[in-house]
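All protein chains but one are shown at their positions in the complex.
A, B and C label the chains in the order they appear, each numbered from 1.
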Amino acid sequence: MVYFILKRMVQSVFVMLAVAFLAFSLFRFVGDPITQMTGVETSVEDQERLREELGLNDPFVYQFMRFTGDMLKGDFGFSYRTRQPVAEMIASRIPATLELGVVALIISLLVGVPAGVYTALKPRGVLTQTILMTTLVGVSIPTFVIGIMLIFIFGVQLGWLPTFGRGGTVQIGGWESSLFTIDGWRALLLPAITLGVYQLTLTMRLVRAEMMEVMRSDYIRFAMARGVPTASLHYRHALANTMVPVITIIGLQFGGVIAFSIVTESVFQWPGMGLLFLESIRFVDIPVMGVYLVVIAFFFVLVNLVVDLLYVAIDPRLRIRDVS
Amino acid sequence: MLTIKGLSVKFPTRFGDFTAIEDVDMTINPGEIHGLVGESGAGKSTVGAAVIGLLQTPGYVANGALTLGDTDLRTLSPSEAHKVRGDRISMIFQDPQTSLNPLMTIERQLIETIQTHSDASESEARKRAVDLLEEIGIKNAAERIKAYPHQFSGGMRQRVVIALAISTDPELIIADEPTTALDVAVQSQVLDLIQRLAKERQIAFMLITHDIGVIAQVADCVTVMRKGRVMETGVTAQVLGKPQHRYTQQLMDSVPPLDRKIDRFRVPDADDTIANNGDMAEDWLLEGAQHVRTGLSLRNLTVKFAGQRTSIFRKPPPYVALDDVTLNIEPGSIMGLVGESGSGKSTLAKAITGLVTPSDGIMELGGSVLPFGKSRDRDHPSRQLIQMVFQDPYSSLNSRHKIGDILTEPLWFYGFVKDAQEREKLAAAMLSLVGMQPDAISKYPHQFSGGQRQRIAVARALLARPRFLICDEPTSALDVSIQAEILNLLKDLQAKFGLTILFISHNLAVVRQMADNTAVLRNGKIEEVGETNALYTAPQAEYTKSLMDLTPMMPTTWQT
Amino acid sequence: MKTLKLALLGGALSLSAMGASAETFRWASNTDPQTMDPHAVNSAPVLSFLNNVYEGLVRRGQDMSIEPSLATSWAPLEGENGWRFTLREGVTFQDGAAFTSEDVMFSYQRASNEAADVRSWFAPVSDVRVVDDFTIDFVTTAPNPLFPDSIANFMILDKGWAEANDAALPARDAENFATMNVNGTGPFTLASRDPGVRTTLTPNANWWDNVGHNVTEAVFTPIGNSATGLAALLSGEIDFIQPIPLQDIAQVEGRDGFKVLEGEETRVIMFGFGHEHEALLYSSDVKDANPFADPRVRLAAAHALDLASIDRVLFRGKIDTASQLVPAGISGFSEANQDRPAFDPDRAKALLAEAGYADGFSFGLKCPNDRYINDEALCRAAASMFAAVGLNAELSTGPVRDYWPQLRADDFDMYLLGWSPGTFDMEHPIRFLLHSQDNDKKLGSWNFGGYSNARVDELLPQIQQEIDPAARQTLVDEVVAITQEEVAYIPLYTQPLIWAAKDNVDLIQRADNFFMLRWVTVN
Partner (left out) sequence: MIAFVKKYEGLWLFVHSSAAIIAALVAALIFLGAVFAPWIALVNPYDLSSFSLFDGLLPPMWEDGANPKFILGTDDQGRDMVSSILYGARLSLVIGLSALTIAAVLGVGLGLAAGYYGGRFDAIVMRIADVQLALPAILTALLIDGIARGILPSAIQQDLRVAVLTLAIALSLWVNFARTARASTFVQMNKEYVQAAIMMGQRPIRVMFIHILPNILGPLLVIMTVDLASAILLEATLSFLGIGLPADSPSLGTLIRIGMQFLLSGEWWILWIPTLFLVALVVSINILGDFLRDIFNPRLR
């Protein structure tokens, strides 16, 4: 067990280093930060001096060493655009993105799993077909269109929900949360749904497929033969056994959720990492972009680790070796 | 008591209804074990499923009567039927590995079942559960009950399954191939248990199996089915002892006896195409180095597998699959290799064919040393001289390749025949040599039955002009009658072409029919080797003795 | 648990904050000011925003005219080049410190330092002298009639405050105190700042000028996505947004309770040419020559453009065509040269034939796609209009982040540029766009095409130094005449300025697209 986790962590470090390198290789190319940092009237030589100060003229490898070196020292550098410490900027945006992503995930689970079970148990039902079809259409509309539509329906026409931002947030030990105020939740709803649609469909279809498989398995038929109550049969016995694959996929997808939050955040002006990242691209804010990518990689790695631990929690076969 | 009258079950398909079983009658009294025997496709399981009301959709009971005691099972509403299940009828499945929920402790599964059918309190239920486990022979149940299914061995797991089945003491238990997946030792224990339960608890058992030996040993009555219809039914001794129906007789003929060797099975409608128009293939094989008979000798062969690593610091102890095995297979002879699952039979085959790499020992094929696994280069002669017939004819043929391609592959691969038409013709001839229609060439594997596929597999092996043939459980996936055909085929070919054969099987009776010499393998060690008849009549090793005793067999008086 | 209680309480608070009093004014724009430091970045969002907090010696009125601010009056120095500014007395910074010439001196040193991005404003300045607490002289190398206009955005901060918080110099790589905090003399002060999310301003109680607004709190939110911004306005979550897309004007006007403010920026959109190039870079047919070196070809291009259709379809009739590099009304605008080449495809073809390109040629046209209003659409339209007369443009559009570098690298045959004269005088574009490139003298630094005309070069200094308006205008007219004659650029139109607000908000739309809170009244 310990061995297994350690192994996983070593791999994680490898992954993050690789991502850091890729991220860094991006730097050279997205554009010229200087022209973004300076005004129209700034003379060419002033620009050159700035470029020199920022070490943009140093050789690539040297810059990479410095980048990773500083990062390992915990020094994430300063934003070209706002001159703030990148660590602070990202840190202040993490809660927004994480809350959005997690809530989206929860929504997709709360709806997706039951829907999956239902559609699996009544494969030919009319409702099933409608559910399958609508979700399919749902995932076929680009996220950004869905987002804007939701904004105009619920924000403008009906005026029920805010159209942008996080609403009322609350500081809890440095974590700025919108989960404790009502209008925080109101603000969270639309973006979370927009982001959740894809996950929802995925989860539902996955649960459906797995359920249909499991319902054919011997131990389910044996449970039937013993007259185990239907509810327990479907949930305690069948659903539980579908969870391992479902968790895997969802874990793998979480990276996608974070990434797609870029779109959602830009549509809803949601002050998360994704929005920051987009702005940074526009301003060629190299340090911010780099750190963002690494942070994303970190989350991905983290989630994978959690998924592995969840397996162990769910499946006793992974917990203990045979004793008999 | 259970009464079945004129039962037929239909499955609606795209092309009209398909009748799975038709007009089946049978009665089972309390405490009676009623064997239901027949080959695959006979509809045995369908009868059981119909009785307990768990027919695979869209199957349905077309007509007939099903009554348990005084309840008409057919008129029950779904919810009532669900209540009857477990409460009065229960079931035991074939594979203990898959019939328990892997995520729940034995305790939870037992308590849940018990509480479903009685208003026992948690603690009462637990007590009942523990008692049950004790009763079916699980030591210190009180604490083992906390374990998960995967923590029990196969046999123990089947006991747990039985415990679950009887936990609500039902009147009838349908046991569908309850011992097929088990080794003889465990099998006999489970069978004893079933007999005991039938006697003590007066439970009626419907024992569905393809193994006539099992029926002969435990069943009070037997019903023989074929293609969904009942051929013959009655008291076991009656039906199997003096079979009236021709089919039953054929069946009995093709069951290999354990206590003697019969040179050839009397196979029902055996086609004798083998002689004619297989000549071309036969000549081709004989023009190979047929006069050279190639033996194989293994000296102190040891195979180790790396264990599951659990710590960074110490390497896990290796798992020893073959332990210092020494075995000498005479040129042109058939060496039988028997042993329970996990005894290392297949590992031995893999070692010889180079799929696994022994850690120690020497292998010699016809006097020249066989390089181990990876170090055996791809064009080493042994790769052609040694061929293999596998256990599962369904996975041993590439389902996406035409039979023609499968058969001609060795011909061009070993460079025997340059011309493509030639290869085709030879392959076709070989098909008829193994007793199949040559036109099979243009078909795909899924278009053939298991037996036919196994014949094709044999043909493929022969087309490599092997001198040494490994047959790894070649018939254990087949029905007895088919088994008989294949065994006959192998015997003929061996005689014709002077092949040396390593015949691996868990079935002692089969091995006795086939092998000149027999080796008994256990936990990777050779327990005993010897001339087959000697070994069977006077086994030396304790283990061999116990195997003999435990293998279910028919009273000698029944032999026809 | 305790924290949670607090949290819920906070929730209640923030709820009540939602339905706050009418004078809480919320507005949005598409970019967030990068910094609160008035000297660190010379970009419109920053200067525009900080004009509400900091003040300069002079400031611009609603009509862009220069008016006294921290300086009550100013006059040319006797006997030497430069200006004397008389400072306002009794002005205090938001932290209470008194405003004196020392602060101006300090701010000058700060703003003209290498670390400052605005130092180019002080290129002509040779010396600054504190005369007394409320008098200060700016000495220039040459006569400079426009100097007061050129420093309208030169903001004064408090010496003591800056030094105490070691923000004596603008932040370069790392942030400093002045990046996130302010201490100006202006009408508003910074209440809270969350970069990229929300910035809150509150009125400066003891502002020297008489207050014209009724805002008690002003909340600024950057909203990058224009559709979202519009939604925010229409749902009533914000009171005002700048700018909104042209095509949505109808939508806003269509709903009651909202109004659109239309005006004109001082920014002129134009096509530039690679004058000095030996040959075309992107041509598939003309490899060895540069047709655009020939004024007739440039004129042909001008005649090929159907600005009427562009106006009608792309700009919904909101644009005025431009004849020169500044719009009418900017000082130095040449009344004498008001007409631009008409839409005349035949003439264009004729000219091409004359120049020896009867069956046209292909070339590369570069455009940004996130810099000016409808820039991409404009270029696509232009490209198809060029194509109609045989000028086959290979259009390539990209984000401005790698657009400027391409222009700097001379990587174009023809390109799109928008220019707004920082000093609101014709001299500005002449200095940056028309004078030959000269890095030492820092002239022609945005004259990417390398247009060069000896006469123009010699006229620029005269224009810069001429005090007498009439004489100066004739000089300017000559430059405009020459550049129109040679078609140095193809001026297209002045960029429209579209703001939208709730009906109950009164505000002033200034031509430099600066939004001044001090003119806002919420009814």
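Of note:
The rule we apply is simple: a contact is a pair of C-beta atoms (placed from the backbone, for glycine too) under 8 Å apart; a residue touches a chain by one contact, two chains touch by 3 or more.
Predicted model only: the values in this text are computed from it and were never measured.
Shown chains touched by the hidden one, complex as a whole: A, B, C.
Within the full complex, the residue among C:276, C:376 or C:506 touching the omitted chain is C:376.
If you put the hidden chain back, the residue from A:19, A:111 or A:187 that touches it is A:19.
Check C:123, C:180, C:281 or C:328 against the missing chain and you find that the one touching it is C:281.
Within the whole complex, the absent chain has one touching residue among B:205, B:265 or B:390, and that is B:390.
As for the chain not pictured, it touches chain B at residues 13-15, 353-355, 377-380, 383-384, 386, 388, 390-392, 395-401, 409-410, 413, 446-447, 460, 464.
Considering the complete assembly, chain C touches the hidden chain via residues 226-227, 230, 245, 247-248, 250-251, 281-282, 306, 309-310, 312-314, 364, 369-370, 376-377, 380-381, 383-388, 392-399, 402, 406, 411. The chain not displayed touches chain A at residues 11, 14-16, 18-19, 22-23, 25-26, 28-31, 136-137, 139-145, 148, 152, 209, 212-213, 216, 252, 255-256, 258-260, 262-263, 266, 278, 281, 293, 296-297, 300-301, 304.
The working rule: only the chains that are shown with their structure count from here on.
Counting steps between touching chains, the shortest path from chain B to chain C takes 2.
Chains A-C form the pair joined by the most contacting C-beta pairs.
The geometric centre of chain B is 86 Å away from that of chain C, both derived from CA atoms. Distance between chain centres (mean CA atoms), chain A to chain B: 50 Å. For this pair, chain A with chain C, the centres built from the Cα atoms lie 39 Å apart. Contact with two or more other chains is made by no residue of chain B. Counting partners per residue, chain C has no residue that reaches two or more other chains. Of all residues in chain A, those touching chain B in their complex are 1-3, 6, 217-219, 221-230, 232, 236-237, 240-241, 314-317, 320-324.
On the side of chain A, the complex with chain C involves touching residues 30-32, 35-46, 49-50, 53-54, 78, 81-85, 89, 92, 148, 151-152, 155-156, 159, 162-165, 167-173, 177, 180-184, 266-269, 271, 275-276, 278-279, 281-284.
Residue ranges of chain B in contact with chain A, taken from their complex: 52, 54, 82-87, 89-91, 93, 95, 98-104, 112-113, 116-117, 144, 147-148, 150-153, 156, 161, 164-165, 167-168, 174, 308-312.
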